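Here is the structure we will look at, set down as structure tokens.
With one protein chain held back, the other chains of the complex are shown just where they sit.
Each chain carries a letter (A, B and C) given by its place in the written order, and its residues are counted from 1.
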Amino acid sequence: MRFRIGCRLAYQTESPVPFVFNIEAQSFPGQAIESESLVLSPDVPIERWTREDLGNRTFRIIPPTGLVTVDYSAIVEITPSLGDAGAVREIPPGALPLAVLPDLFPSRYCQSDRLQRFAMTTFGDIPPGYARVNAICNWIHDYVTYEGGVSDAMTSAFDIVTMRAGVCRDFAHLGISLCRALGIPARYVSAYAHRLDPPDFHAVFEAFLEGPDGPAWYLFDPTRMADAAGLVRIGVGRDAAEVAFCNAFGAMEAGKPEVWISAMEDAGDATVQAVRAEA
Amino acid sequence: MRFRIGCRLAYQTESPVPFVFNIEAQSFPGQAIESESLVLSPDVPIERWTREDLGNRTFRIIPPTGLVTVDYSAIVEITPSLGDAGAVREIPPGALPLAVLPDLFPSRYCQSDRLQRFAMTTFGDIPPGYARVNAICNWIHDYVTYEGGVSDAMTSAFDIVTMRAGVCRDFAHLGISLCRALGIPARYVSAYAHRLDPPDFHAVFEAFLEGPDGPAWYLFDPTRMADAAGLVRIGVGRDAAEVAFCNAFGAMEAGKPEVWISAMEDAGDATVQAVRAEA
Amino acid sequence: MRFRIGCRLAYQTESPVPFVFNIEAQSFPGQAIESESLVLSPDVPIERWTREDLGNRTFRIIPPTGLVTVDYSAIVEITPSLGDAGAVREIPPGALPLAVLPDLFPSRYCQSDRLQRFAMTTFGDIPPGYARVNAICNWIHDYVTYEGGVSDAMTSAFDIVTMRAGVCRDFAHLGISLCRALGIPARYVSAYAHRLDPPDFHAVFEAFLEGPDGPAWYLFDPTRMADAAGLVRIGVGRDAAEVAFCNAFGAMEAGKPEVWISAMEDAGDATVQAVRAEA
Partner (left out) sequence: MRFRIGCRLAYQTESPVPFVFNIEAQSFPGQAIESESLVLSPDVPIERWTREDLGNRTFRIIPPTGLVTVDYSAIVEITPSLGDAGAVREIPPGALPLAVLPDLFPSRYCQSDRLQRFAMTTFGDIPPGYARVNAICNWIHDYVTYEGGVSDAMTSAFDIVTMRAGVCRDFAHLGISLCRALGIPARYVSAYAHRLDPPDFHAVFEAFLEGPDGPAWYLFDPTRMADAAGLVRIGVGRDAAEVAFCNAFGAMEAGKPEVWISAMEDAGDATVQAVRAEA
């Protein structure tokens, strides 16, 4: 599937503030960038850094005082493997690649250590595998209300279990925490999300599982708000702390970001089972 | 029903430490003290205070350095009203006696304000009344594991929702918090509890509801561990902070408390529905 | 000193919402009400309850749907005892009246148990007495920034120690918590506050200490924003949970409250040392 994606961001500053952005699509075997453009106004120099281990593409600018706009657009082809979910298994800790162990550890917004008992009493009896991670997503979808303005930048998965309301970021944090508590490596993913309404940057998560073709990161969206086969990945990390689309190091006023994604051919309605996306 | 109750407490101090105890049975229309005795060793003077609003009987001693033991025993007759639970209703806030409004407010261990959404999404659709408070107790019984050593003196109802394990004190705190969050006044009760195994001071809670004979405090035990018609009330308060059986103001070593209760006639197996206990 | 005090509150409802107010001045030996008036529009029936133990005067109304306004005004004479702070001592727990022990216990917003070590390491070496409570107020004044919009209805003293910003309510909660952690009974006081700028309902706290004339509650204002000898007490309680000026049990829109207080004679500039206010 090919998608046109992009965003337009605008900021007003009263002094030269450094900005670091992570808005460009990742490039990996399952996600190919056909073309892309990045336009800054004013046209300031860009300093780039791509995290080798994760593939996140970041760039920094220090625009002069005043208005700065960032326009990004791209055509991206994603080829998610739509496998048989029933054949996707959890990997016991003794067999996990050592390189993914850090994705089992608790992080700022995903205190899997504090949610251990909750995870075990609620999901401990479900047979391990893709279906168990899906059961976690179902629980979140059923018991947590999607509602803006309830949570904020301080809100963590631990809070969400009792608050029972939040946005995509909170849904992803809870999903990640519950997976880690059950011994399943999990990480945060920011994405352009097809059919998300209203359009915005979206947050989902990935769990590390073993499919028929070997271990891989599988995408999950506990909000059920986007097209599971229409997620174009931007950033990957422990939790939202690592994957902000914009970090500004100083006072600024942000306009509302415009974000878009559209399918370039008919998206169909394939019943997606397990969506795999190798890093 | 008549019960023999009592306890034996022992403490070792290395300086004269003030102790305040709340171990004696309350006296009110539904709970009559036939006889009782309190023996202290050494035989130090006692200073007494009974909270008029709640009926809690407290006494203070300042024993000399060394070993002090406190022996309390009593024969108490309780006449719980065993009514028809189906006829017990919740009272809307506009009709609640103003004197019970404080039992709607959050307290140290019962942060009903932070559990508002959780209470509403989990119990908001259940028809109001005795059955709804009972549904709260069922939820606690089903989803929280009774287990010592998991919670401590800092643990609150907010923590229990995610920890999913605790002791009678934690069960009561969660029950109270959920009631208050739904607009039902609720308070903490310490008690001698028939058939509690092993015997110990027990913690349950009361909700303020309207029965056929008018508004009253109804007892609930989300642990389901004791005989609902065999609870002899000691202290009543916002939460455990107010109803400790012993407060010591200095360093001491406590022995394990011995606590006992036995029915003086055959307790029968009456199917108890709603247990009312007017203060 | 005589003060004219009052407030004007306005609410808009879309259904008959019960309101409970606590805005009228208390009446006790050190605070006499010369005259007062309460005008409701529309003129709905009032149900009153005064808490005997604390003196808080509350009333409930259930106005019809629409706009309701509450106008309260009074002339109050307060005669604070301006004693010699150096002669005011702390009372050891073995000598405290048993009736004030509950004011040592932690409450929703004043988790003195969790602040025990902080209190001991910061204030444990200061000689006990009025001066130590004053040192607590100085610390709060020096290290916590008075700033609106940082804290909210969920914010407790435990949070304020790290957040280091809040409003009068938060300042009072922290003062209360630190006192209780040191063994000094303390409670929350809402008041009309002379020279508070801008005028509003104010929150201060009281500590239970022993002066030359016996034990009494002494007022403290860690914000240092009002005239210490110009506080007209409205409500007293464990913390803000018990002393809201308005509790509404349903959806409503509140206008900004107008609050006023003015001295009826020249207030002078007497150097106030210890302000005592017996309940």
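The rule is simple: contacts are C-beta pairs under 8 Å (C-beta built on N, C-alpha and C of every residue); 3 or more make two chains touch, one makes a residue touch a chain.
Everything numeric here is computed off the predicted structure, so don't read it as measured data.
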| item | value |
| --- | --- |
| Chains shown that the absent chain touches, full complex | A, C |
| Residue in contact with the excluded chain [from A:P42, A:P102 or A:P212] | A:P102 |
| Footprint left on subunit C by the chain that the document does not show | 114-115, 117-118, 121-122, 143, 145, 150, 158, 161-165 |
| Subunit A, residues in touch with the chain not shown (by the definition above) | 16, 18, 20, 47-49, 51-53, 58, 60, 62, 92-94, 97-99, 101-102, 105-108, 111, 113-114, 153-154, 183, 237-238, 241-242, 247, 249 |
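One rule holds in what follows: only the chains that are shown with their structure count from here on.
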| item | value |
| --- | --- |
| Contact graph of the chains (line, ring, star, complete, other) | line |
| For subunit A paired with subunit B, centre-to-centre distance based on mean C-alpha positions, whole Å | 47 |
| Subunit B-subunit C separation of Cα centroids, rounded to whole Å | 30 |
| Multi-chain contact sites of subunit C, meaning residues that touch two or more partners | none |
